[in-house]
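Every protein chain but one is kept in place in this view of the complex.
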Amino acid sequence: MSDALIIRRLSKAYVPGKPVLHDIDVEIAAEGVIAIIGPSGTGKSTLIRCINRLVEPSSGEILFDGKDLARVSGVALRHARRQIGMVFQEYNLVERLTVMENLLCGRLGYVAPWRAWRRKFPPADIERALALLDTVGLAGFANRRADALSGGQRQRVGIARAVMQQPRLMLADEPTSSLDPKTSVEIMELLAGVARSHRIPVLINMHDVALARRFADRILGMSGGRIVFDGPPQGLSDTMLKQIYGGEDWLH
Amino acid sequence: MSAQGTPAIAAYRFPASRAAQITFALLAVYVVYALTQLDVSLERVQQGMAHAGRFLGRMIPPNFARSELLWSGLAESLQIAVLASALGIVLALPFGLLGARNLMPAWVSWPARLVVVLARSFHPVVVAILFVKAVGFGALAGILALTVASIGFIGKLFTEAIEEVSIKEVEAVRATGAPFTSVLAFGVLPQVFSRFIGFATYQLDSNLRNSTMVGIVGAGGIGGTLFAAFQRFDYDFVSAILISIIALIMAGEVLATAVRRIFIDNATLRQLFRGGTPVHRPLDDD
Partner (left out) sequence: MATAVSPLPAGAREWRRFTPAQRVGRFAIYLLLVVAIVASLRTIEVIPEFLYDAPEQVVDLLTRMWPVAWSYYPRGVHAALMETIHIASLGTLLALLLATPVGILAAHRLVPLWPVNWAARLILVASRSVNSLVWALIFVGIFGPGPLAGTLAIAFRSIGFVGKLVGEALDETHAGPIEALRAAGAPWLSLLSFGYWPQVRPAFWSIALFRFDINVRESAVLGLVGAGGIGMTLDSALNLFQWDRVALILVAMFAVVIAAEIGVTQVRKRLL
């Protein structure tokens, strides 16, 4: 099965001379949950955001769908982005719009602005949105305003919005960091479910190692801007974790 | 697309769009109606556009030759603005304080509020006309007119600010056994001070703008010079005056921002000049 995403020698320095990412090389296969773990400031979020160019890489290649994402711009970039769904830590919903409208935002890359403004989305999209609401457990919420929802509900909408794009790749930047433990598990189950049912890779940035072990098919451990571990959860030993995170107290 | 999905789609309505559509339809109808009432026709607009071209042509290049006249007019406008703001602030504070229902009894607050409302209701130009009749042509009429306008604006906002103070802070100071003036100084004033600076600088800015046009009715300032230039068709002098007015007001805005940053954000002069993100302050509602 061909790789969906190939990253070669990706580097990023916000301040010249102090790189946050050092020559990252990673190949993402076509299906499953990939968790990226590591201490704060180690570049996890930067890596994720470089993929869909919310952050500009300093150097390197990001090959996706036959194009180098690090180099495309303009319409080509938008077309690439609409194939990549993203879930955010702070949900990033448009608060004043309804749940349905937020879901349809996932189709904005496919619908002309004039039609989108007048809310003339294709019927297939609306139907898909309603079905998705059922899947994420928010049936009947279509006309609720986004700011009337709880954190967990908002993240479900966020996931549904990303899935609405019918993406070939999903990114999630600390999707559970703002949620309580029980809701976090529910969200991770949703994300794992999306990976299975849509057969796409889901790249999740997270700091909860236990969650990562439970749900990921593959774990990338980062430390100091480099990938120091790449393998299945079972291969993640305590020694390795200590190397990634440093210190021992938090392990027990 | 499944057959059982279709009823759901057909039934789906985006909630806000109905109300929005009706409002826009009503607005459109009103616009057409009003345009006919105002006797605005396409040919008048077209004639006007042709005129506009000639007009603009005569305004360029701006003629700064009569600089003495220009400067004295601007200086007089500046004086009017400064004095009207100073006097206006001084008079507005007692009226504003007296109008605060949480501090004053009703028989005091209602008359004070009435004075402030009356001061606000009339356009400064109208008030200027009345003062020209009372005290004659010249800057004094302008100063008095804008003072009245300032009392109306600052008085209202000051009253609102006082009424919105957190009573808990006042109680805390009162509980220490402080005399009334100290309660005011430590409990009330710190809460209203920053808002006061905000609308005082806004009023100074507003007075500066208005002072440039009360001259049209004879109340002093560059407005008179401008009006005369219009009547003599000296359009190039007109554009010179307009540019000067714009520059003056821009300078006023910069000064107002500086005052706000110094007194509200406690900036130092160095921080002022270094710039940085301007602090956004929502405009106090009129």
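As written, the chain order gives the labels A and B, with residue 1 at the start of each chain.
We adopt the following convention: contacts are C-beta pairs under 8 Å (C-beta built on N, C-alpha and C of every residue); 3 or more make two chains touch, one makes a residue touch a chain.
Because the structure is a prediction, the values reported are computed rather than measured.
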Which of B:V29, B:A52 or B:L114 contacts the chain that the document leaves out: B:A52
Touch criterion as defined above, residue of B:A75, B:L114 or B:L189 at the omitted chain: B:A75
Residues in chain A touching the chain absent from view: 52, 54, 77-86, 88, 90-97, 101, 105-106, 108-109, 111, 113-114, 116-117, 158, 161-162, 165
Residues of chain B in contact with the chain not shown: 27, 30-31, 34-35, 37-40, 44-45, 47-48, 51-52, 55, 75-76, 78-79, 82-83, 86, 121-123, 125-126, 129-130, 133-136, 138-140, 143, 209-210, 212-213, 216-217, 223, 226-227, 230, 235, 242, 245-246, 249-250, 253, 258-259, 262-263, 266-270, 272, 280, 282-283, 285-286
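Just so it is clear, only the chains that are shown with their structure count from here on.
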Averaged-CA centre spacing for the pair chain B and chain A, given as whole angstrom: 49
